[in-house]
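In this view, the complex is presented without one of its protein chains, the others remaining in place.
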Amino acid sequence: MVWGVLQFPGSCDERDALRACSLLGEARLVWHEERDLGGIDAVVVPGGFSYGDYLRAGAIARFSPAMEAVAEFAAAGGSVLGICNGFQVLCEAGLLPGALLLNETRRFTCRQLELLTPRGGLSIPGKHGEGRYYAPEELLDELEARGQVAYRYAPGENPNGSARDIAGVRNEAGNVLGLMPHPEHAVDPLTGSTDGLKVFEDLAR
Amino acid sequence: MVRARVLIRPKEGILDPQGKAVERALPALGFEGVGHVRVGRMVELEAEDPARLGELCEKLLANPLIEDYEIERLDGGA
Partner (left out) sequence: MGKHRELGLTDAEFGLIVEKLGREPNDVELAMFSLLWSEHCAYKHSRKLLRRLPTEGERVVMGPGENAGAVDVGNGYAVAFKVESHNHPSAVEPFQGAATGVGGILRDVFALGARPIAILDSLRFGELDSPRSRHLLDGAVRGIGHYGNSIGVPTVGGEICFEPPYEHNCLVNAMCVGLARTEEMVRAAAAGVGNAVVLMGAATGRDGIGGASVLASAELGDGDEAKRPTVQIGDPFEESKLLECCLELLGKGLLVSLQDLGAAGLTSSAAEMASAGGVGIDLDVAKVPLREADMEPFEIMVSESQERMLAVVEPAKVPAVLALCEKWQTGGAEIGVVTDSGRIRVLRGEALAGEMPVAALVDGCPLYDLDPGEPEGWIYGNEDVLAERVAAVAGEGTDRDDPRGVLLALLASPGVASKRWAFEQYDCLVGSRTVRRPEAADAAVLQLPEAGKAIAVSIDGNGRRVACDPHAGTVEAVLECAQNLACTGAEPLGLTNCLNFGNPEKPAPAWQLDRAVSGLAEACEALGVPVVGGNVSLYNEGPEGPIYPTPVVGMVGELPDPARTCGSAFAREGDAIGLLGPFAPSPAGSELTKLRGGLGKGLPQPDVVAVAAACAAVREAVRAGSLSSAHDVSDGGLACALAESAISGGLGCRVDARPLRERGCSPEEALFGEGPGGFLLSGEREALERLGAVLLGEVGGTTLALAAGDRSFSVDLDAAESAWRSLPSRVD
């Protein structure tokens, strides 16, 4: 499995994502100005503050040449994982439904989170200031009905006020996945849990 | 060349914690009777082609899912 991890000016967790992907296959960084995704089986759009989060988080990164290539890649069925800022970029790009807004508490928060998935619970850290998932009610109902809610914060764990405790969603076709928590920071027993590996495996599925 | 100001604000019905925080702080500072505070963004620019301003707003300056915007011409044009 060959993973490509995008890198924008201001990305923070791209090397962490690269390290995590290297545990599951080959991995390389893709500079934001590159369009060449040749040989890549799955793309990771990493966490951080691309372009300083200026205007809106992810608003500028979505227009990069690399993201244009990712949009084509996704349209052709390629696997794409957006983590935190990456989730924001994918929503801005229209590759995932909804938007991420300022945390209800107006504060950045970094803590270990218990997540619920259709296949069981996961313990993965989250660290963000704009992670509150939003979509209009009718759209939320559709997402639920179509099984597009991939991760939810366990009761009492919602750190940002996300609608319906949503932590991550898939697109309708299922090949694009986005979540606010950071699976790449849950792959090494020395630094925390290893549940993050399951998220990368979820994408490869 | 036209000069314009774009005002971007959170859509009605979307929780605006910044607006709420400002609203809550006002009485302690002696301002009673102030409500419905919404906090947004303002972008000023000069553009060669005013016809494309709307598109610019829709595509980049605002996220139409969560924000409304308003374009003000600063040079008296329409």
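We just call them A and B in the order they show up, numbering each chain from 1.
Please note the rule applied: contacts are C-beta pairs under 8 Å (C-beta built on N, C-alpha and C of every residue); 3 or more make two chains touch, one makes a residue touch a chain.
Note that this is a predicted model, so its numbers are computed, not measured.
The chain not displayed here makes contact, within the full complex, with A. Note on the undisplayed chain: of the listed residues A:Pro97, A:Pro125 or A:Gly178, the one touching it is A:Pro125. Although one chain is not drawn, the whole complex shows that of A:Asp13, A:Glu92 or A:Asp202 it is A:Asp13 that touches it.
As for the chain not pictured, it touches chain A at residues 9-13, 15-16, 19, 48-49, 51-54, 107-111, 125, 127, 129, 182, 184-185, 188, 190-192.
To be clear about the criterion, only the chains that are shown with their structure count from here on.
Chain A and chain B have Cα centroids separated by 28 Å.
Across the complex, chain B meets chain A through its residues 14-15, 17-18, 21, 41, 60-61, 63, 65-66. Chain A makes touch with chain B in their complex at residues 55-56, 59-60, 63, 92, 98-99, 101-106, 132, 134-136, 161.
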